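Yeah, one chain of the complex is gone here, protein chain that is, but the others are all in their spots.
Moving on, here comes subunit A:
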Amino acid sequence: MKALNANISTMSEVSRSATPQSDSPAQAEVTPEVCIRIANFNAWYGSFQAIHNLSLDVPRNQVTAFIGPSGCGKSTLLRWINRMNDIVPSANSRGTLMIDELDVLAQTTDVVNLRRRVGMVFQKPNPFPKSIYDNVAFGPKLHLYLSRAELDELVEWSLRKAAVWDEVKDRLHAPALGLSGGQQQRLCIARAIAVGPEVLLMDEPCSALDPASTLAIEDLIYELREQYTIVMVTHNMQQASRCSDRTAFFFEGKLVESGPTQDVFTKPQEKRTDDYVRGRFG
């Protein structure tokens, strides 16, 4: 509720209320506060085990990149963080997955509220076939009763935050599908942050975009981490090294190594990590 109220109020208030740590970034890097705690986590699709006994802490207000070859379970894990895998009938999981005090995997957890706290951006830009404005207003309309003026303000705030406002402010009521791929993806990010999440999950957000758009999104991700805890799946090593604070390397459903991005890329502890980040396989 706190983050939600913040969204409706002004930007500066948001950064103050949502990022208590941003005043002392140096300190935050030394002892990052844990936001998502994953322990002994297993996941299955039918009888196929996609994730084996995985434990990982995702720190607050940082970008954590999941890297690894295809089929290593990184997307599966991402989709369990907001229970997106509920849609898949054969998907199953066991273990601990906590966001702060919220037990994500518990049967009693309200997925609607969970997904409001944990936004998601998908691989391919998937704006609704509605206007730009309606795309951003979609989420808030689901959860809140806002006046027209409040909604207008929230839409503008979200679009500004996603660095796409200047490009679309003159055509808010034009169809969103008329935007370029990169603009669409930033619109999807605006749509995700409009409901006031604490965590943003990004599933290869740039893999369907051209290099210029990719750069714009990467800059955006780097800025958004001031207010959001971001978990990003990527196949692009450079991207992980450019815009993530921490990196976790997955292989065959197991976590091989995780740590500050610089360490993982320059002095990996494991041979497999070394091979992967140098492009020897995967």
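Following the convention adopted for this analysis, contacts are C-beta pairs under 8 Å (C-beta built on N, C-alpha and C of every residue); 3 or more make two chains touch, one makes a residue touch a chain; residues count from 1.
Quick note on the criterion: contacts and distances are computed from a predicted model.
**Q** Consult the UniProt record of the chain that does not appear here and report its protein name from "Phosphate ABC transporter (Permease)", "Protein ImuA", "dihydrouracil dehydrogenase (NAD(+))" or "Spore germination protein".
**A** The chain we cannot see is, by its UniProt record, "Phosphate ABC transporter (Permease)".
**Q** Among A:143, A:171, A:235 or A:254, which one touches the chain that has been omitted from the display?
**A** A:143
**Q** Which listed residue (A:128, A:165 or A:222) would be found touching the missing chain in the intact complex?
**A** A:128
**Q** Pick from A:120, A:172 or A:277: which residue touches the chain that isn't shown?
**A** Touches the omitted chain: A:120.
**Q** Among the options A:60, A:74, A:161 or A:191, which residue touches the chain absent from this view?
**A** Spelled out, the listed residue whose C-beta touches the missing chain is A:191.
**Q** Which parts of subunit A are in contact with the chain that was left out?
**A** 82, 84, 87, 89, 111-116, 119-120, 122, 124, 126-130, 138-139, 142-143, 175, 188, 191-192, 195
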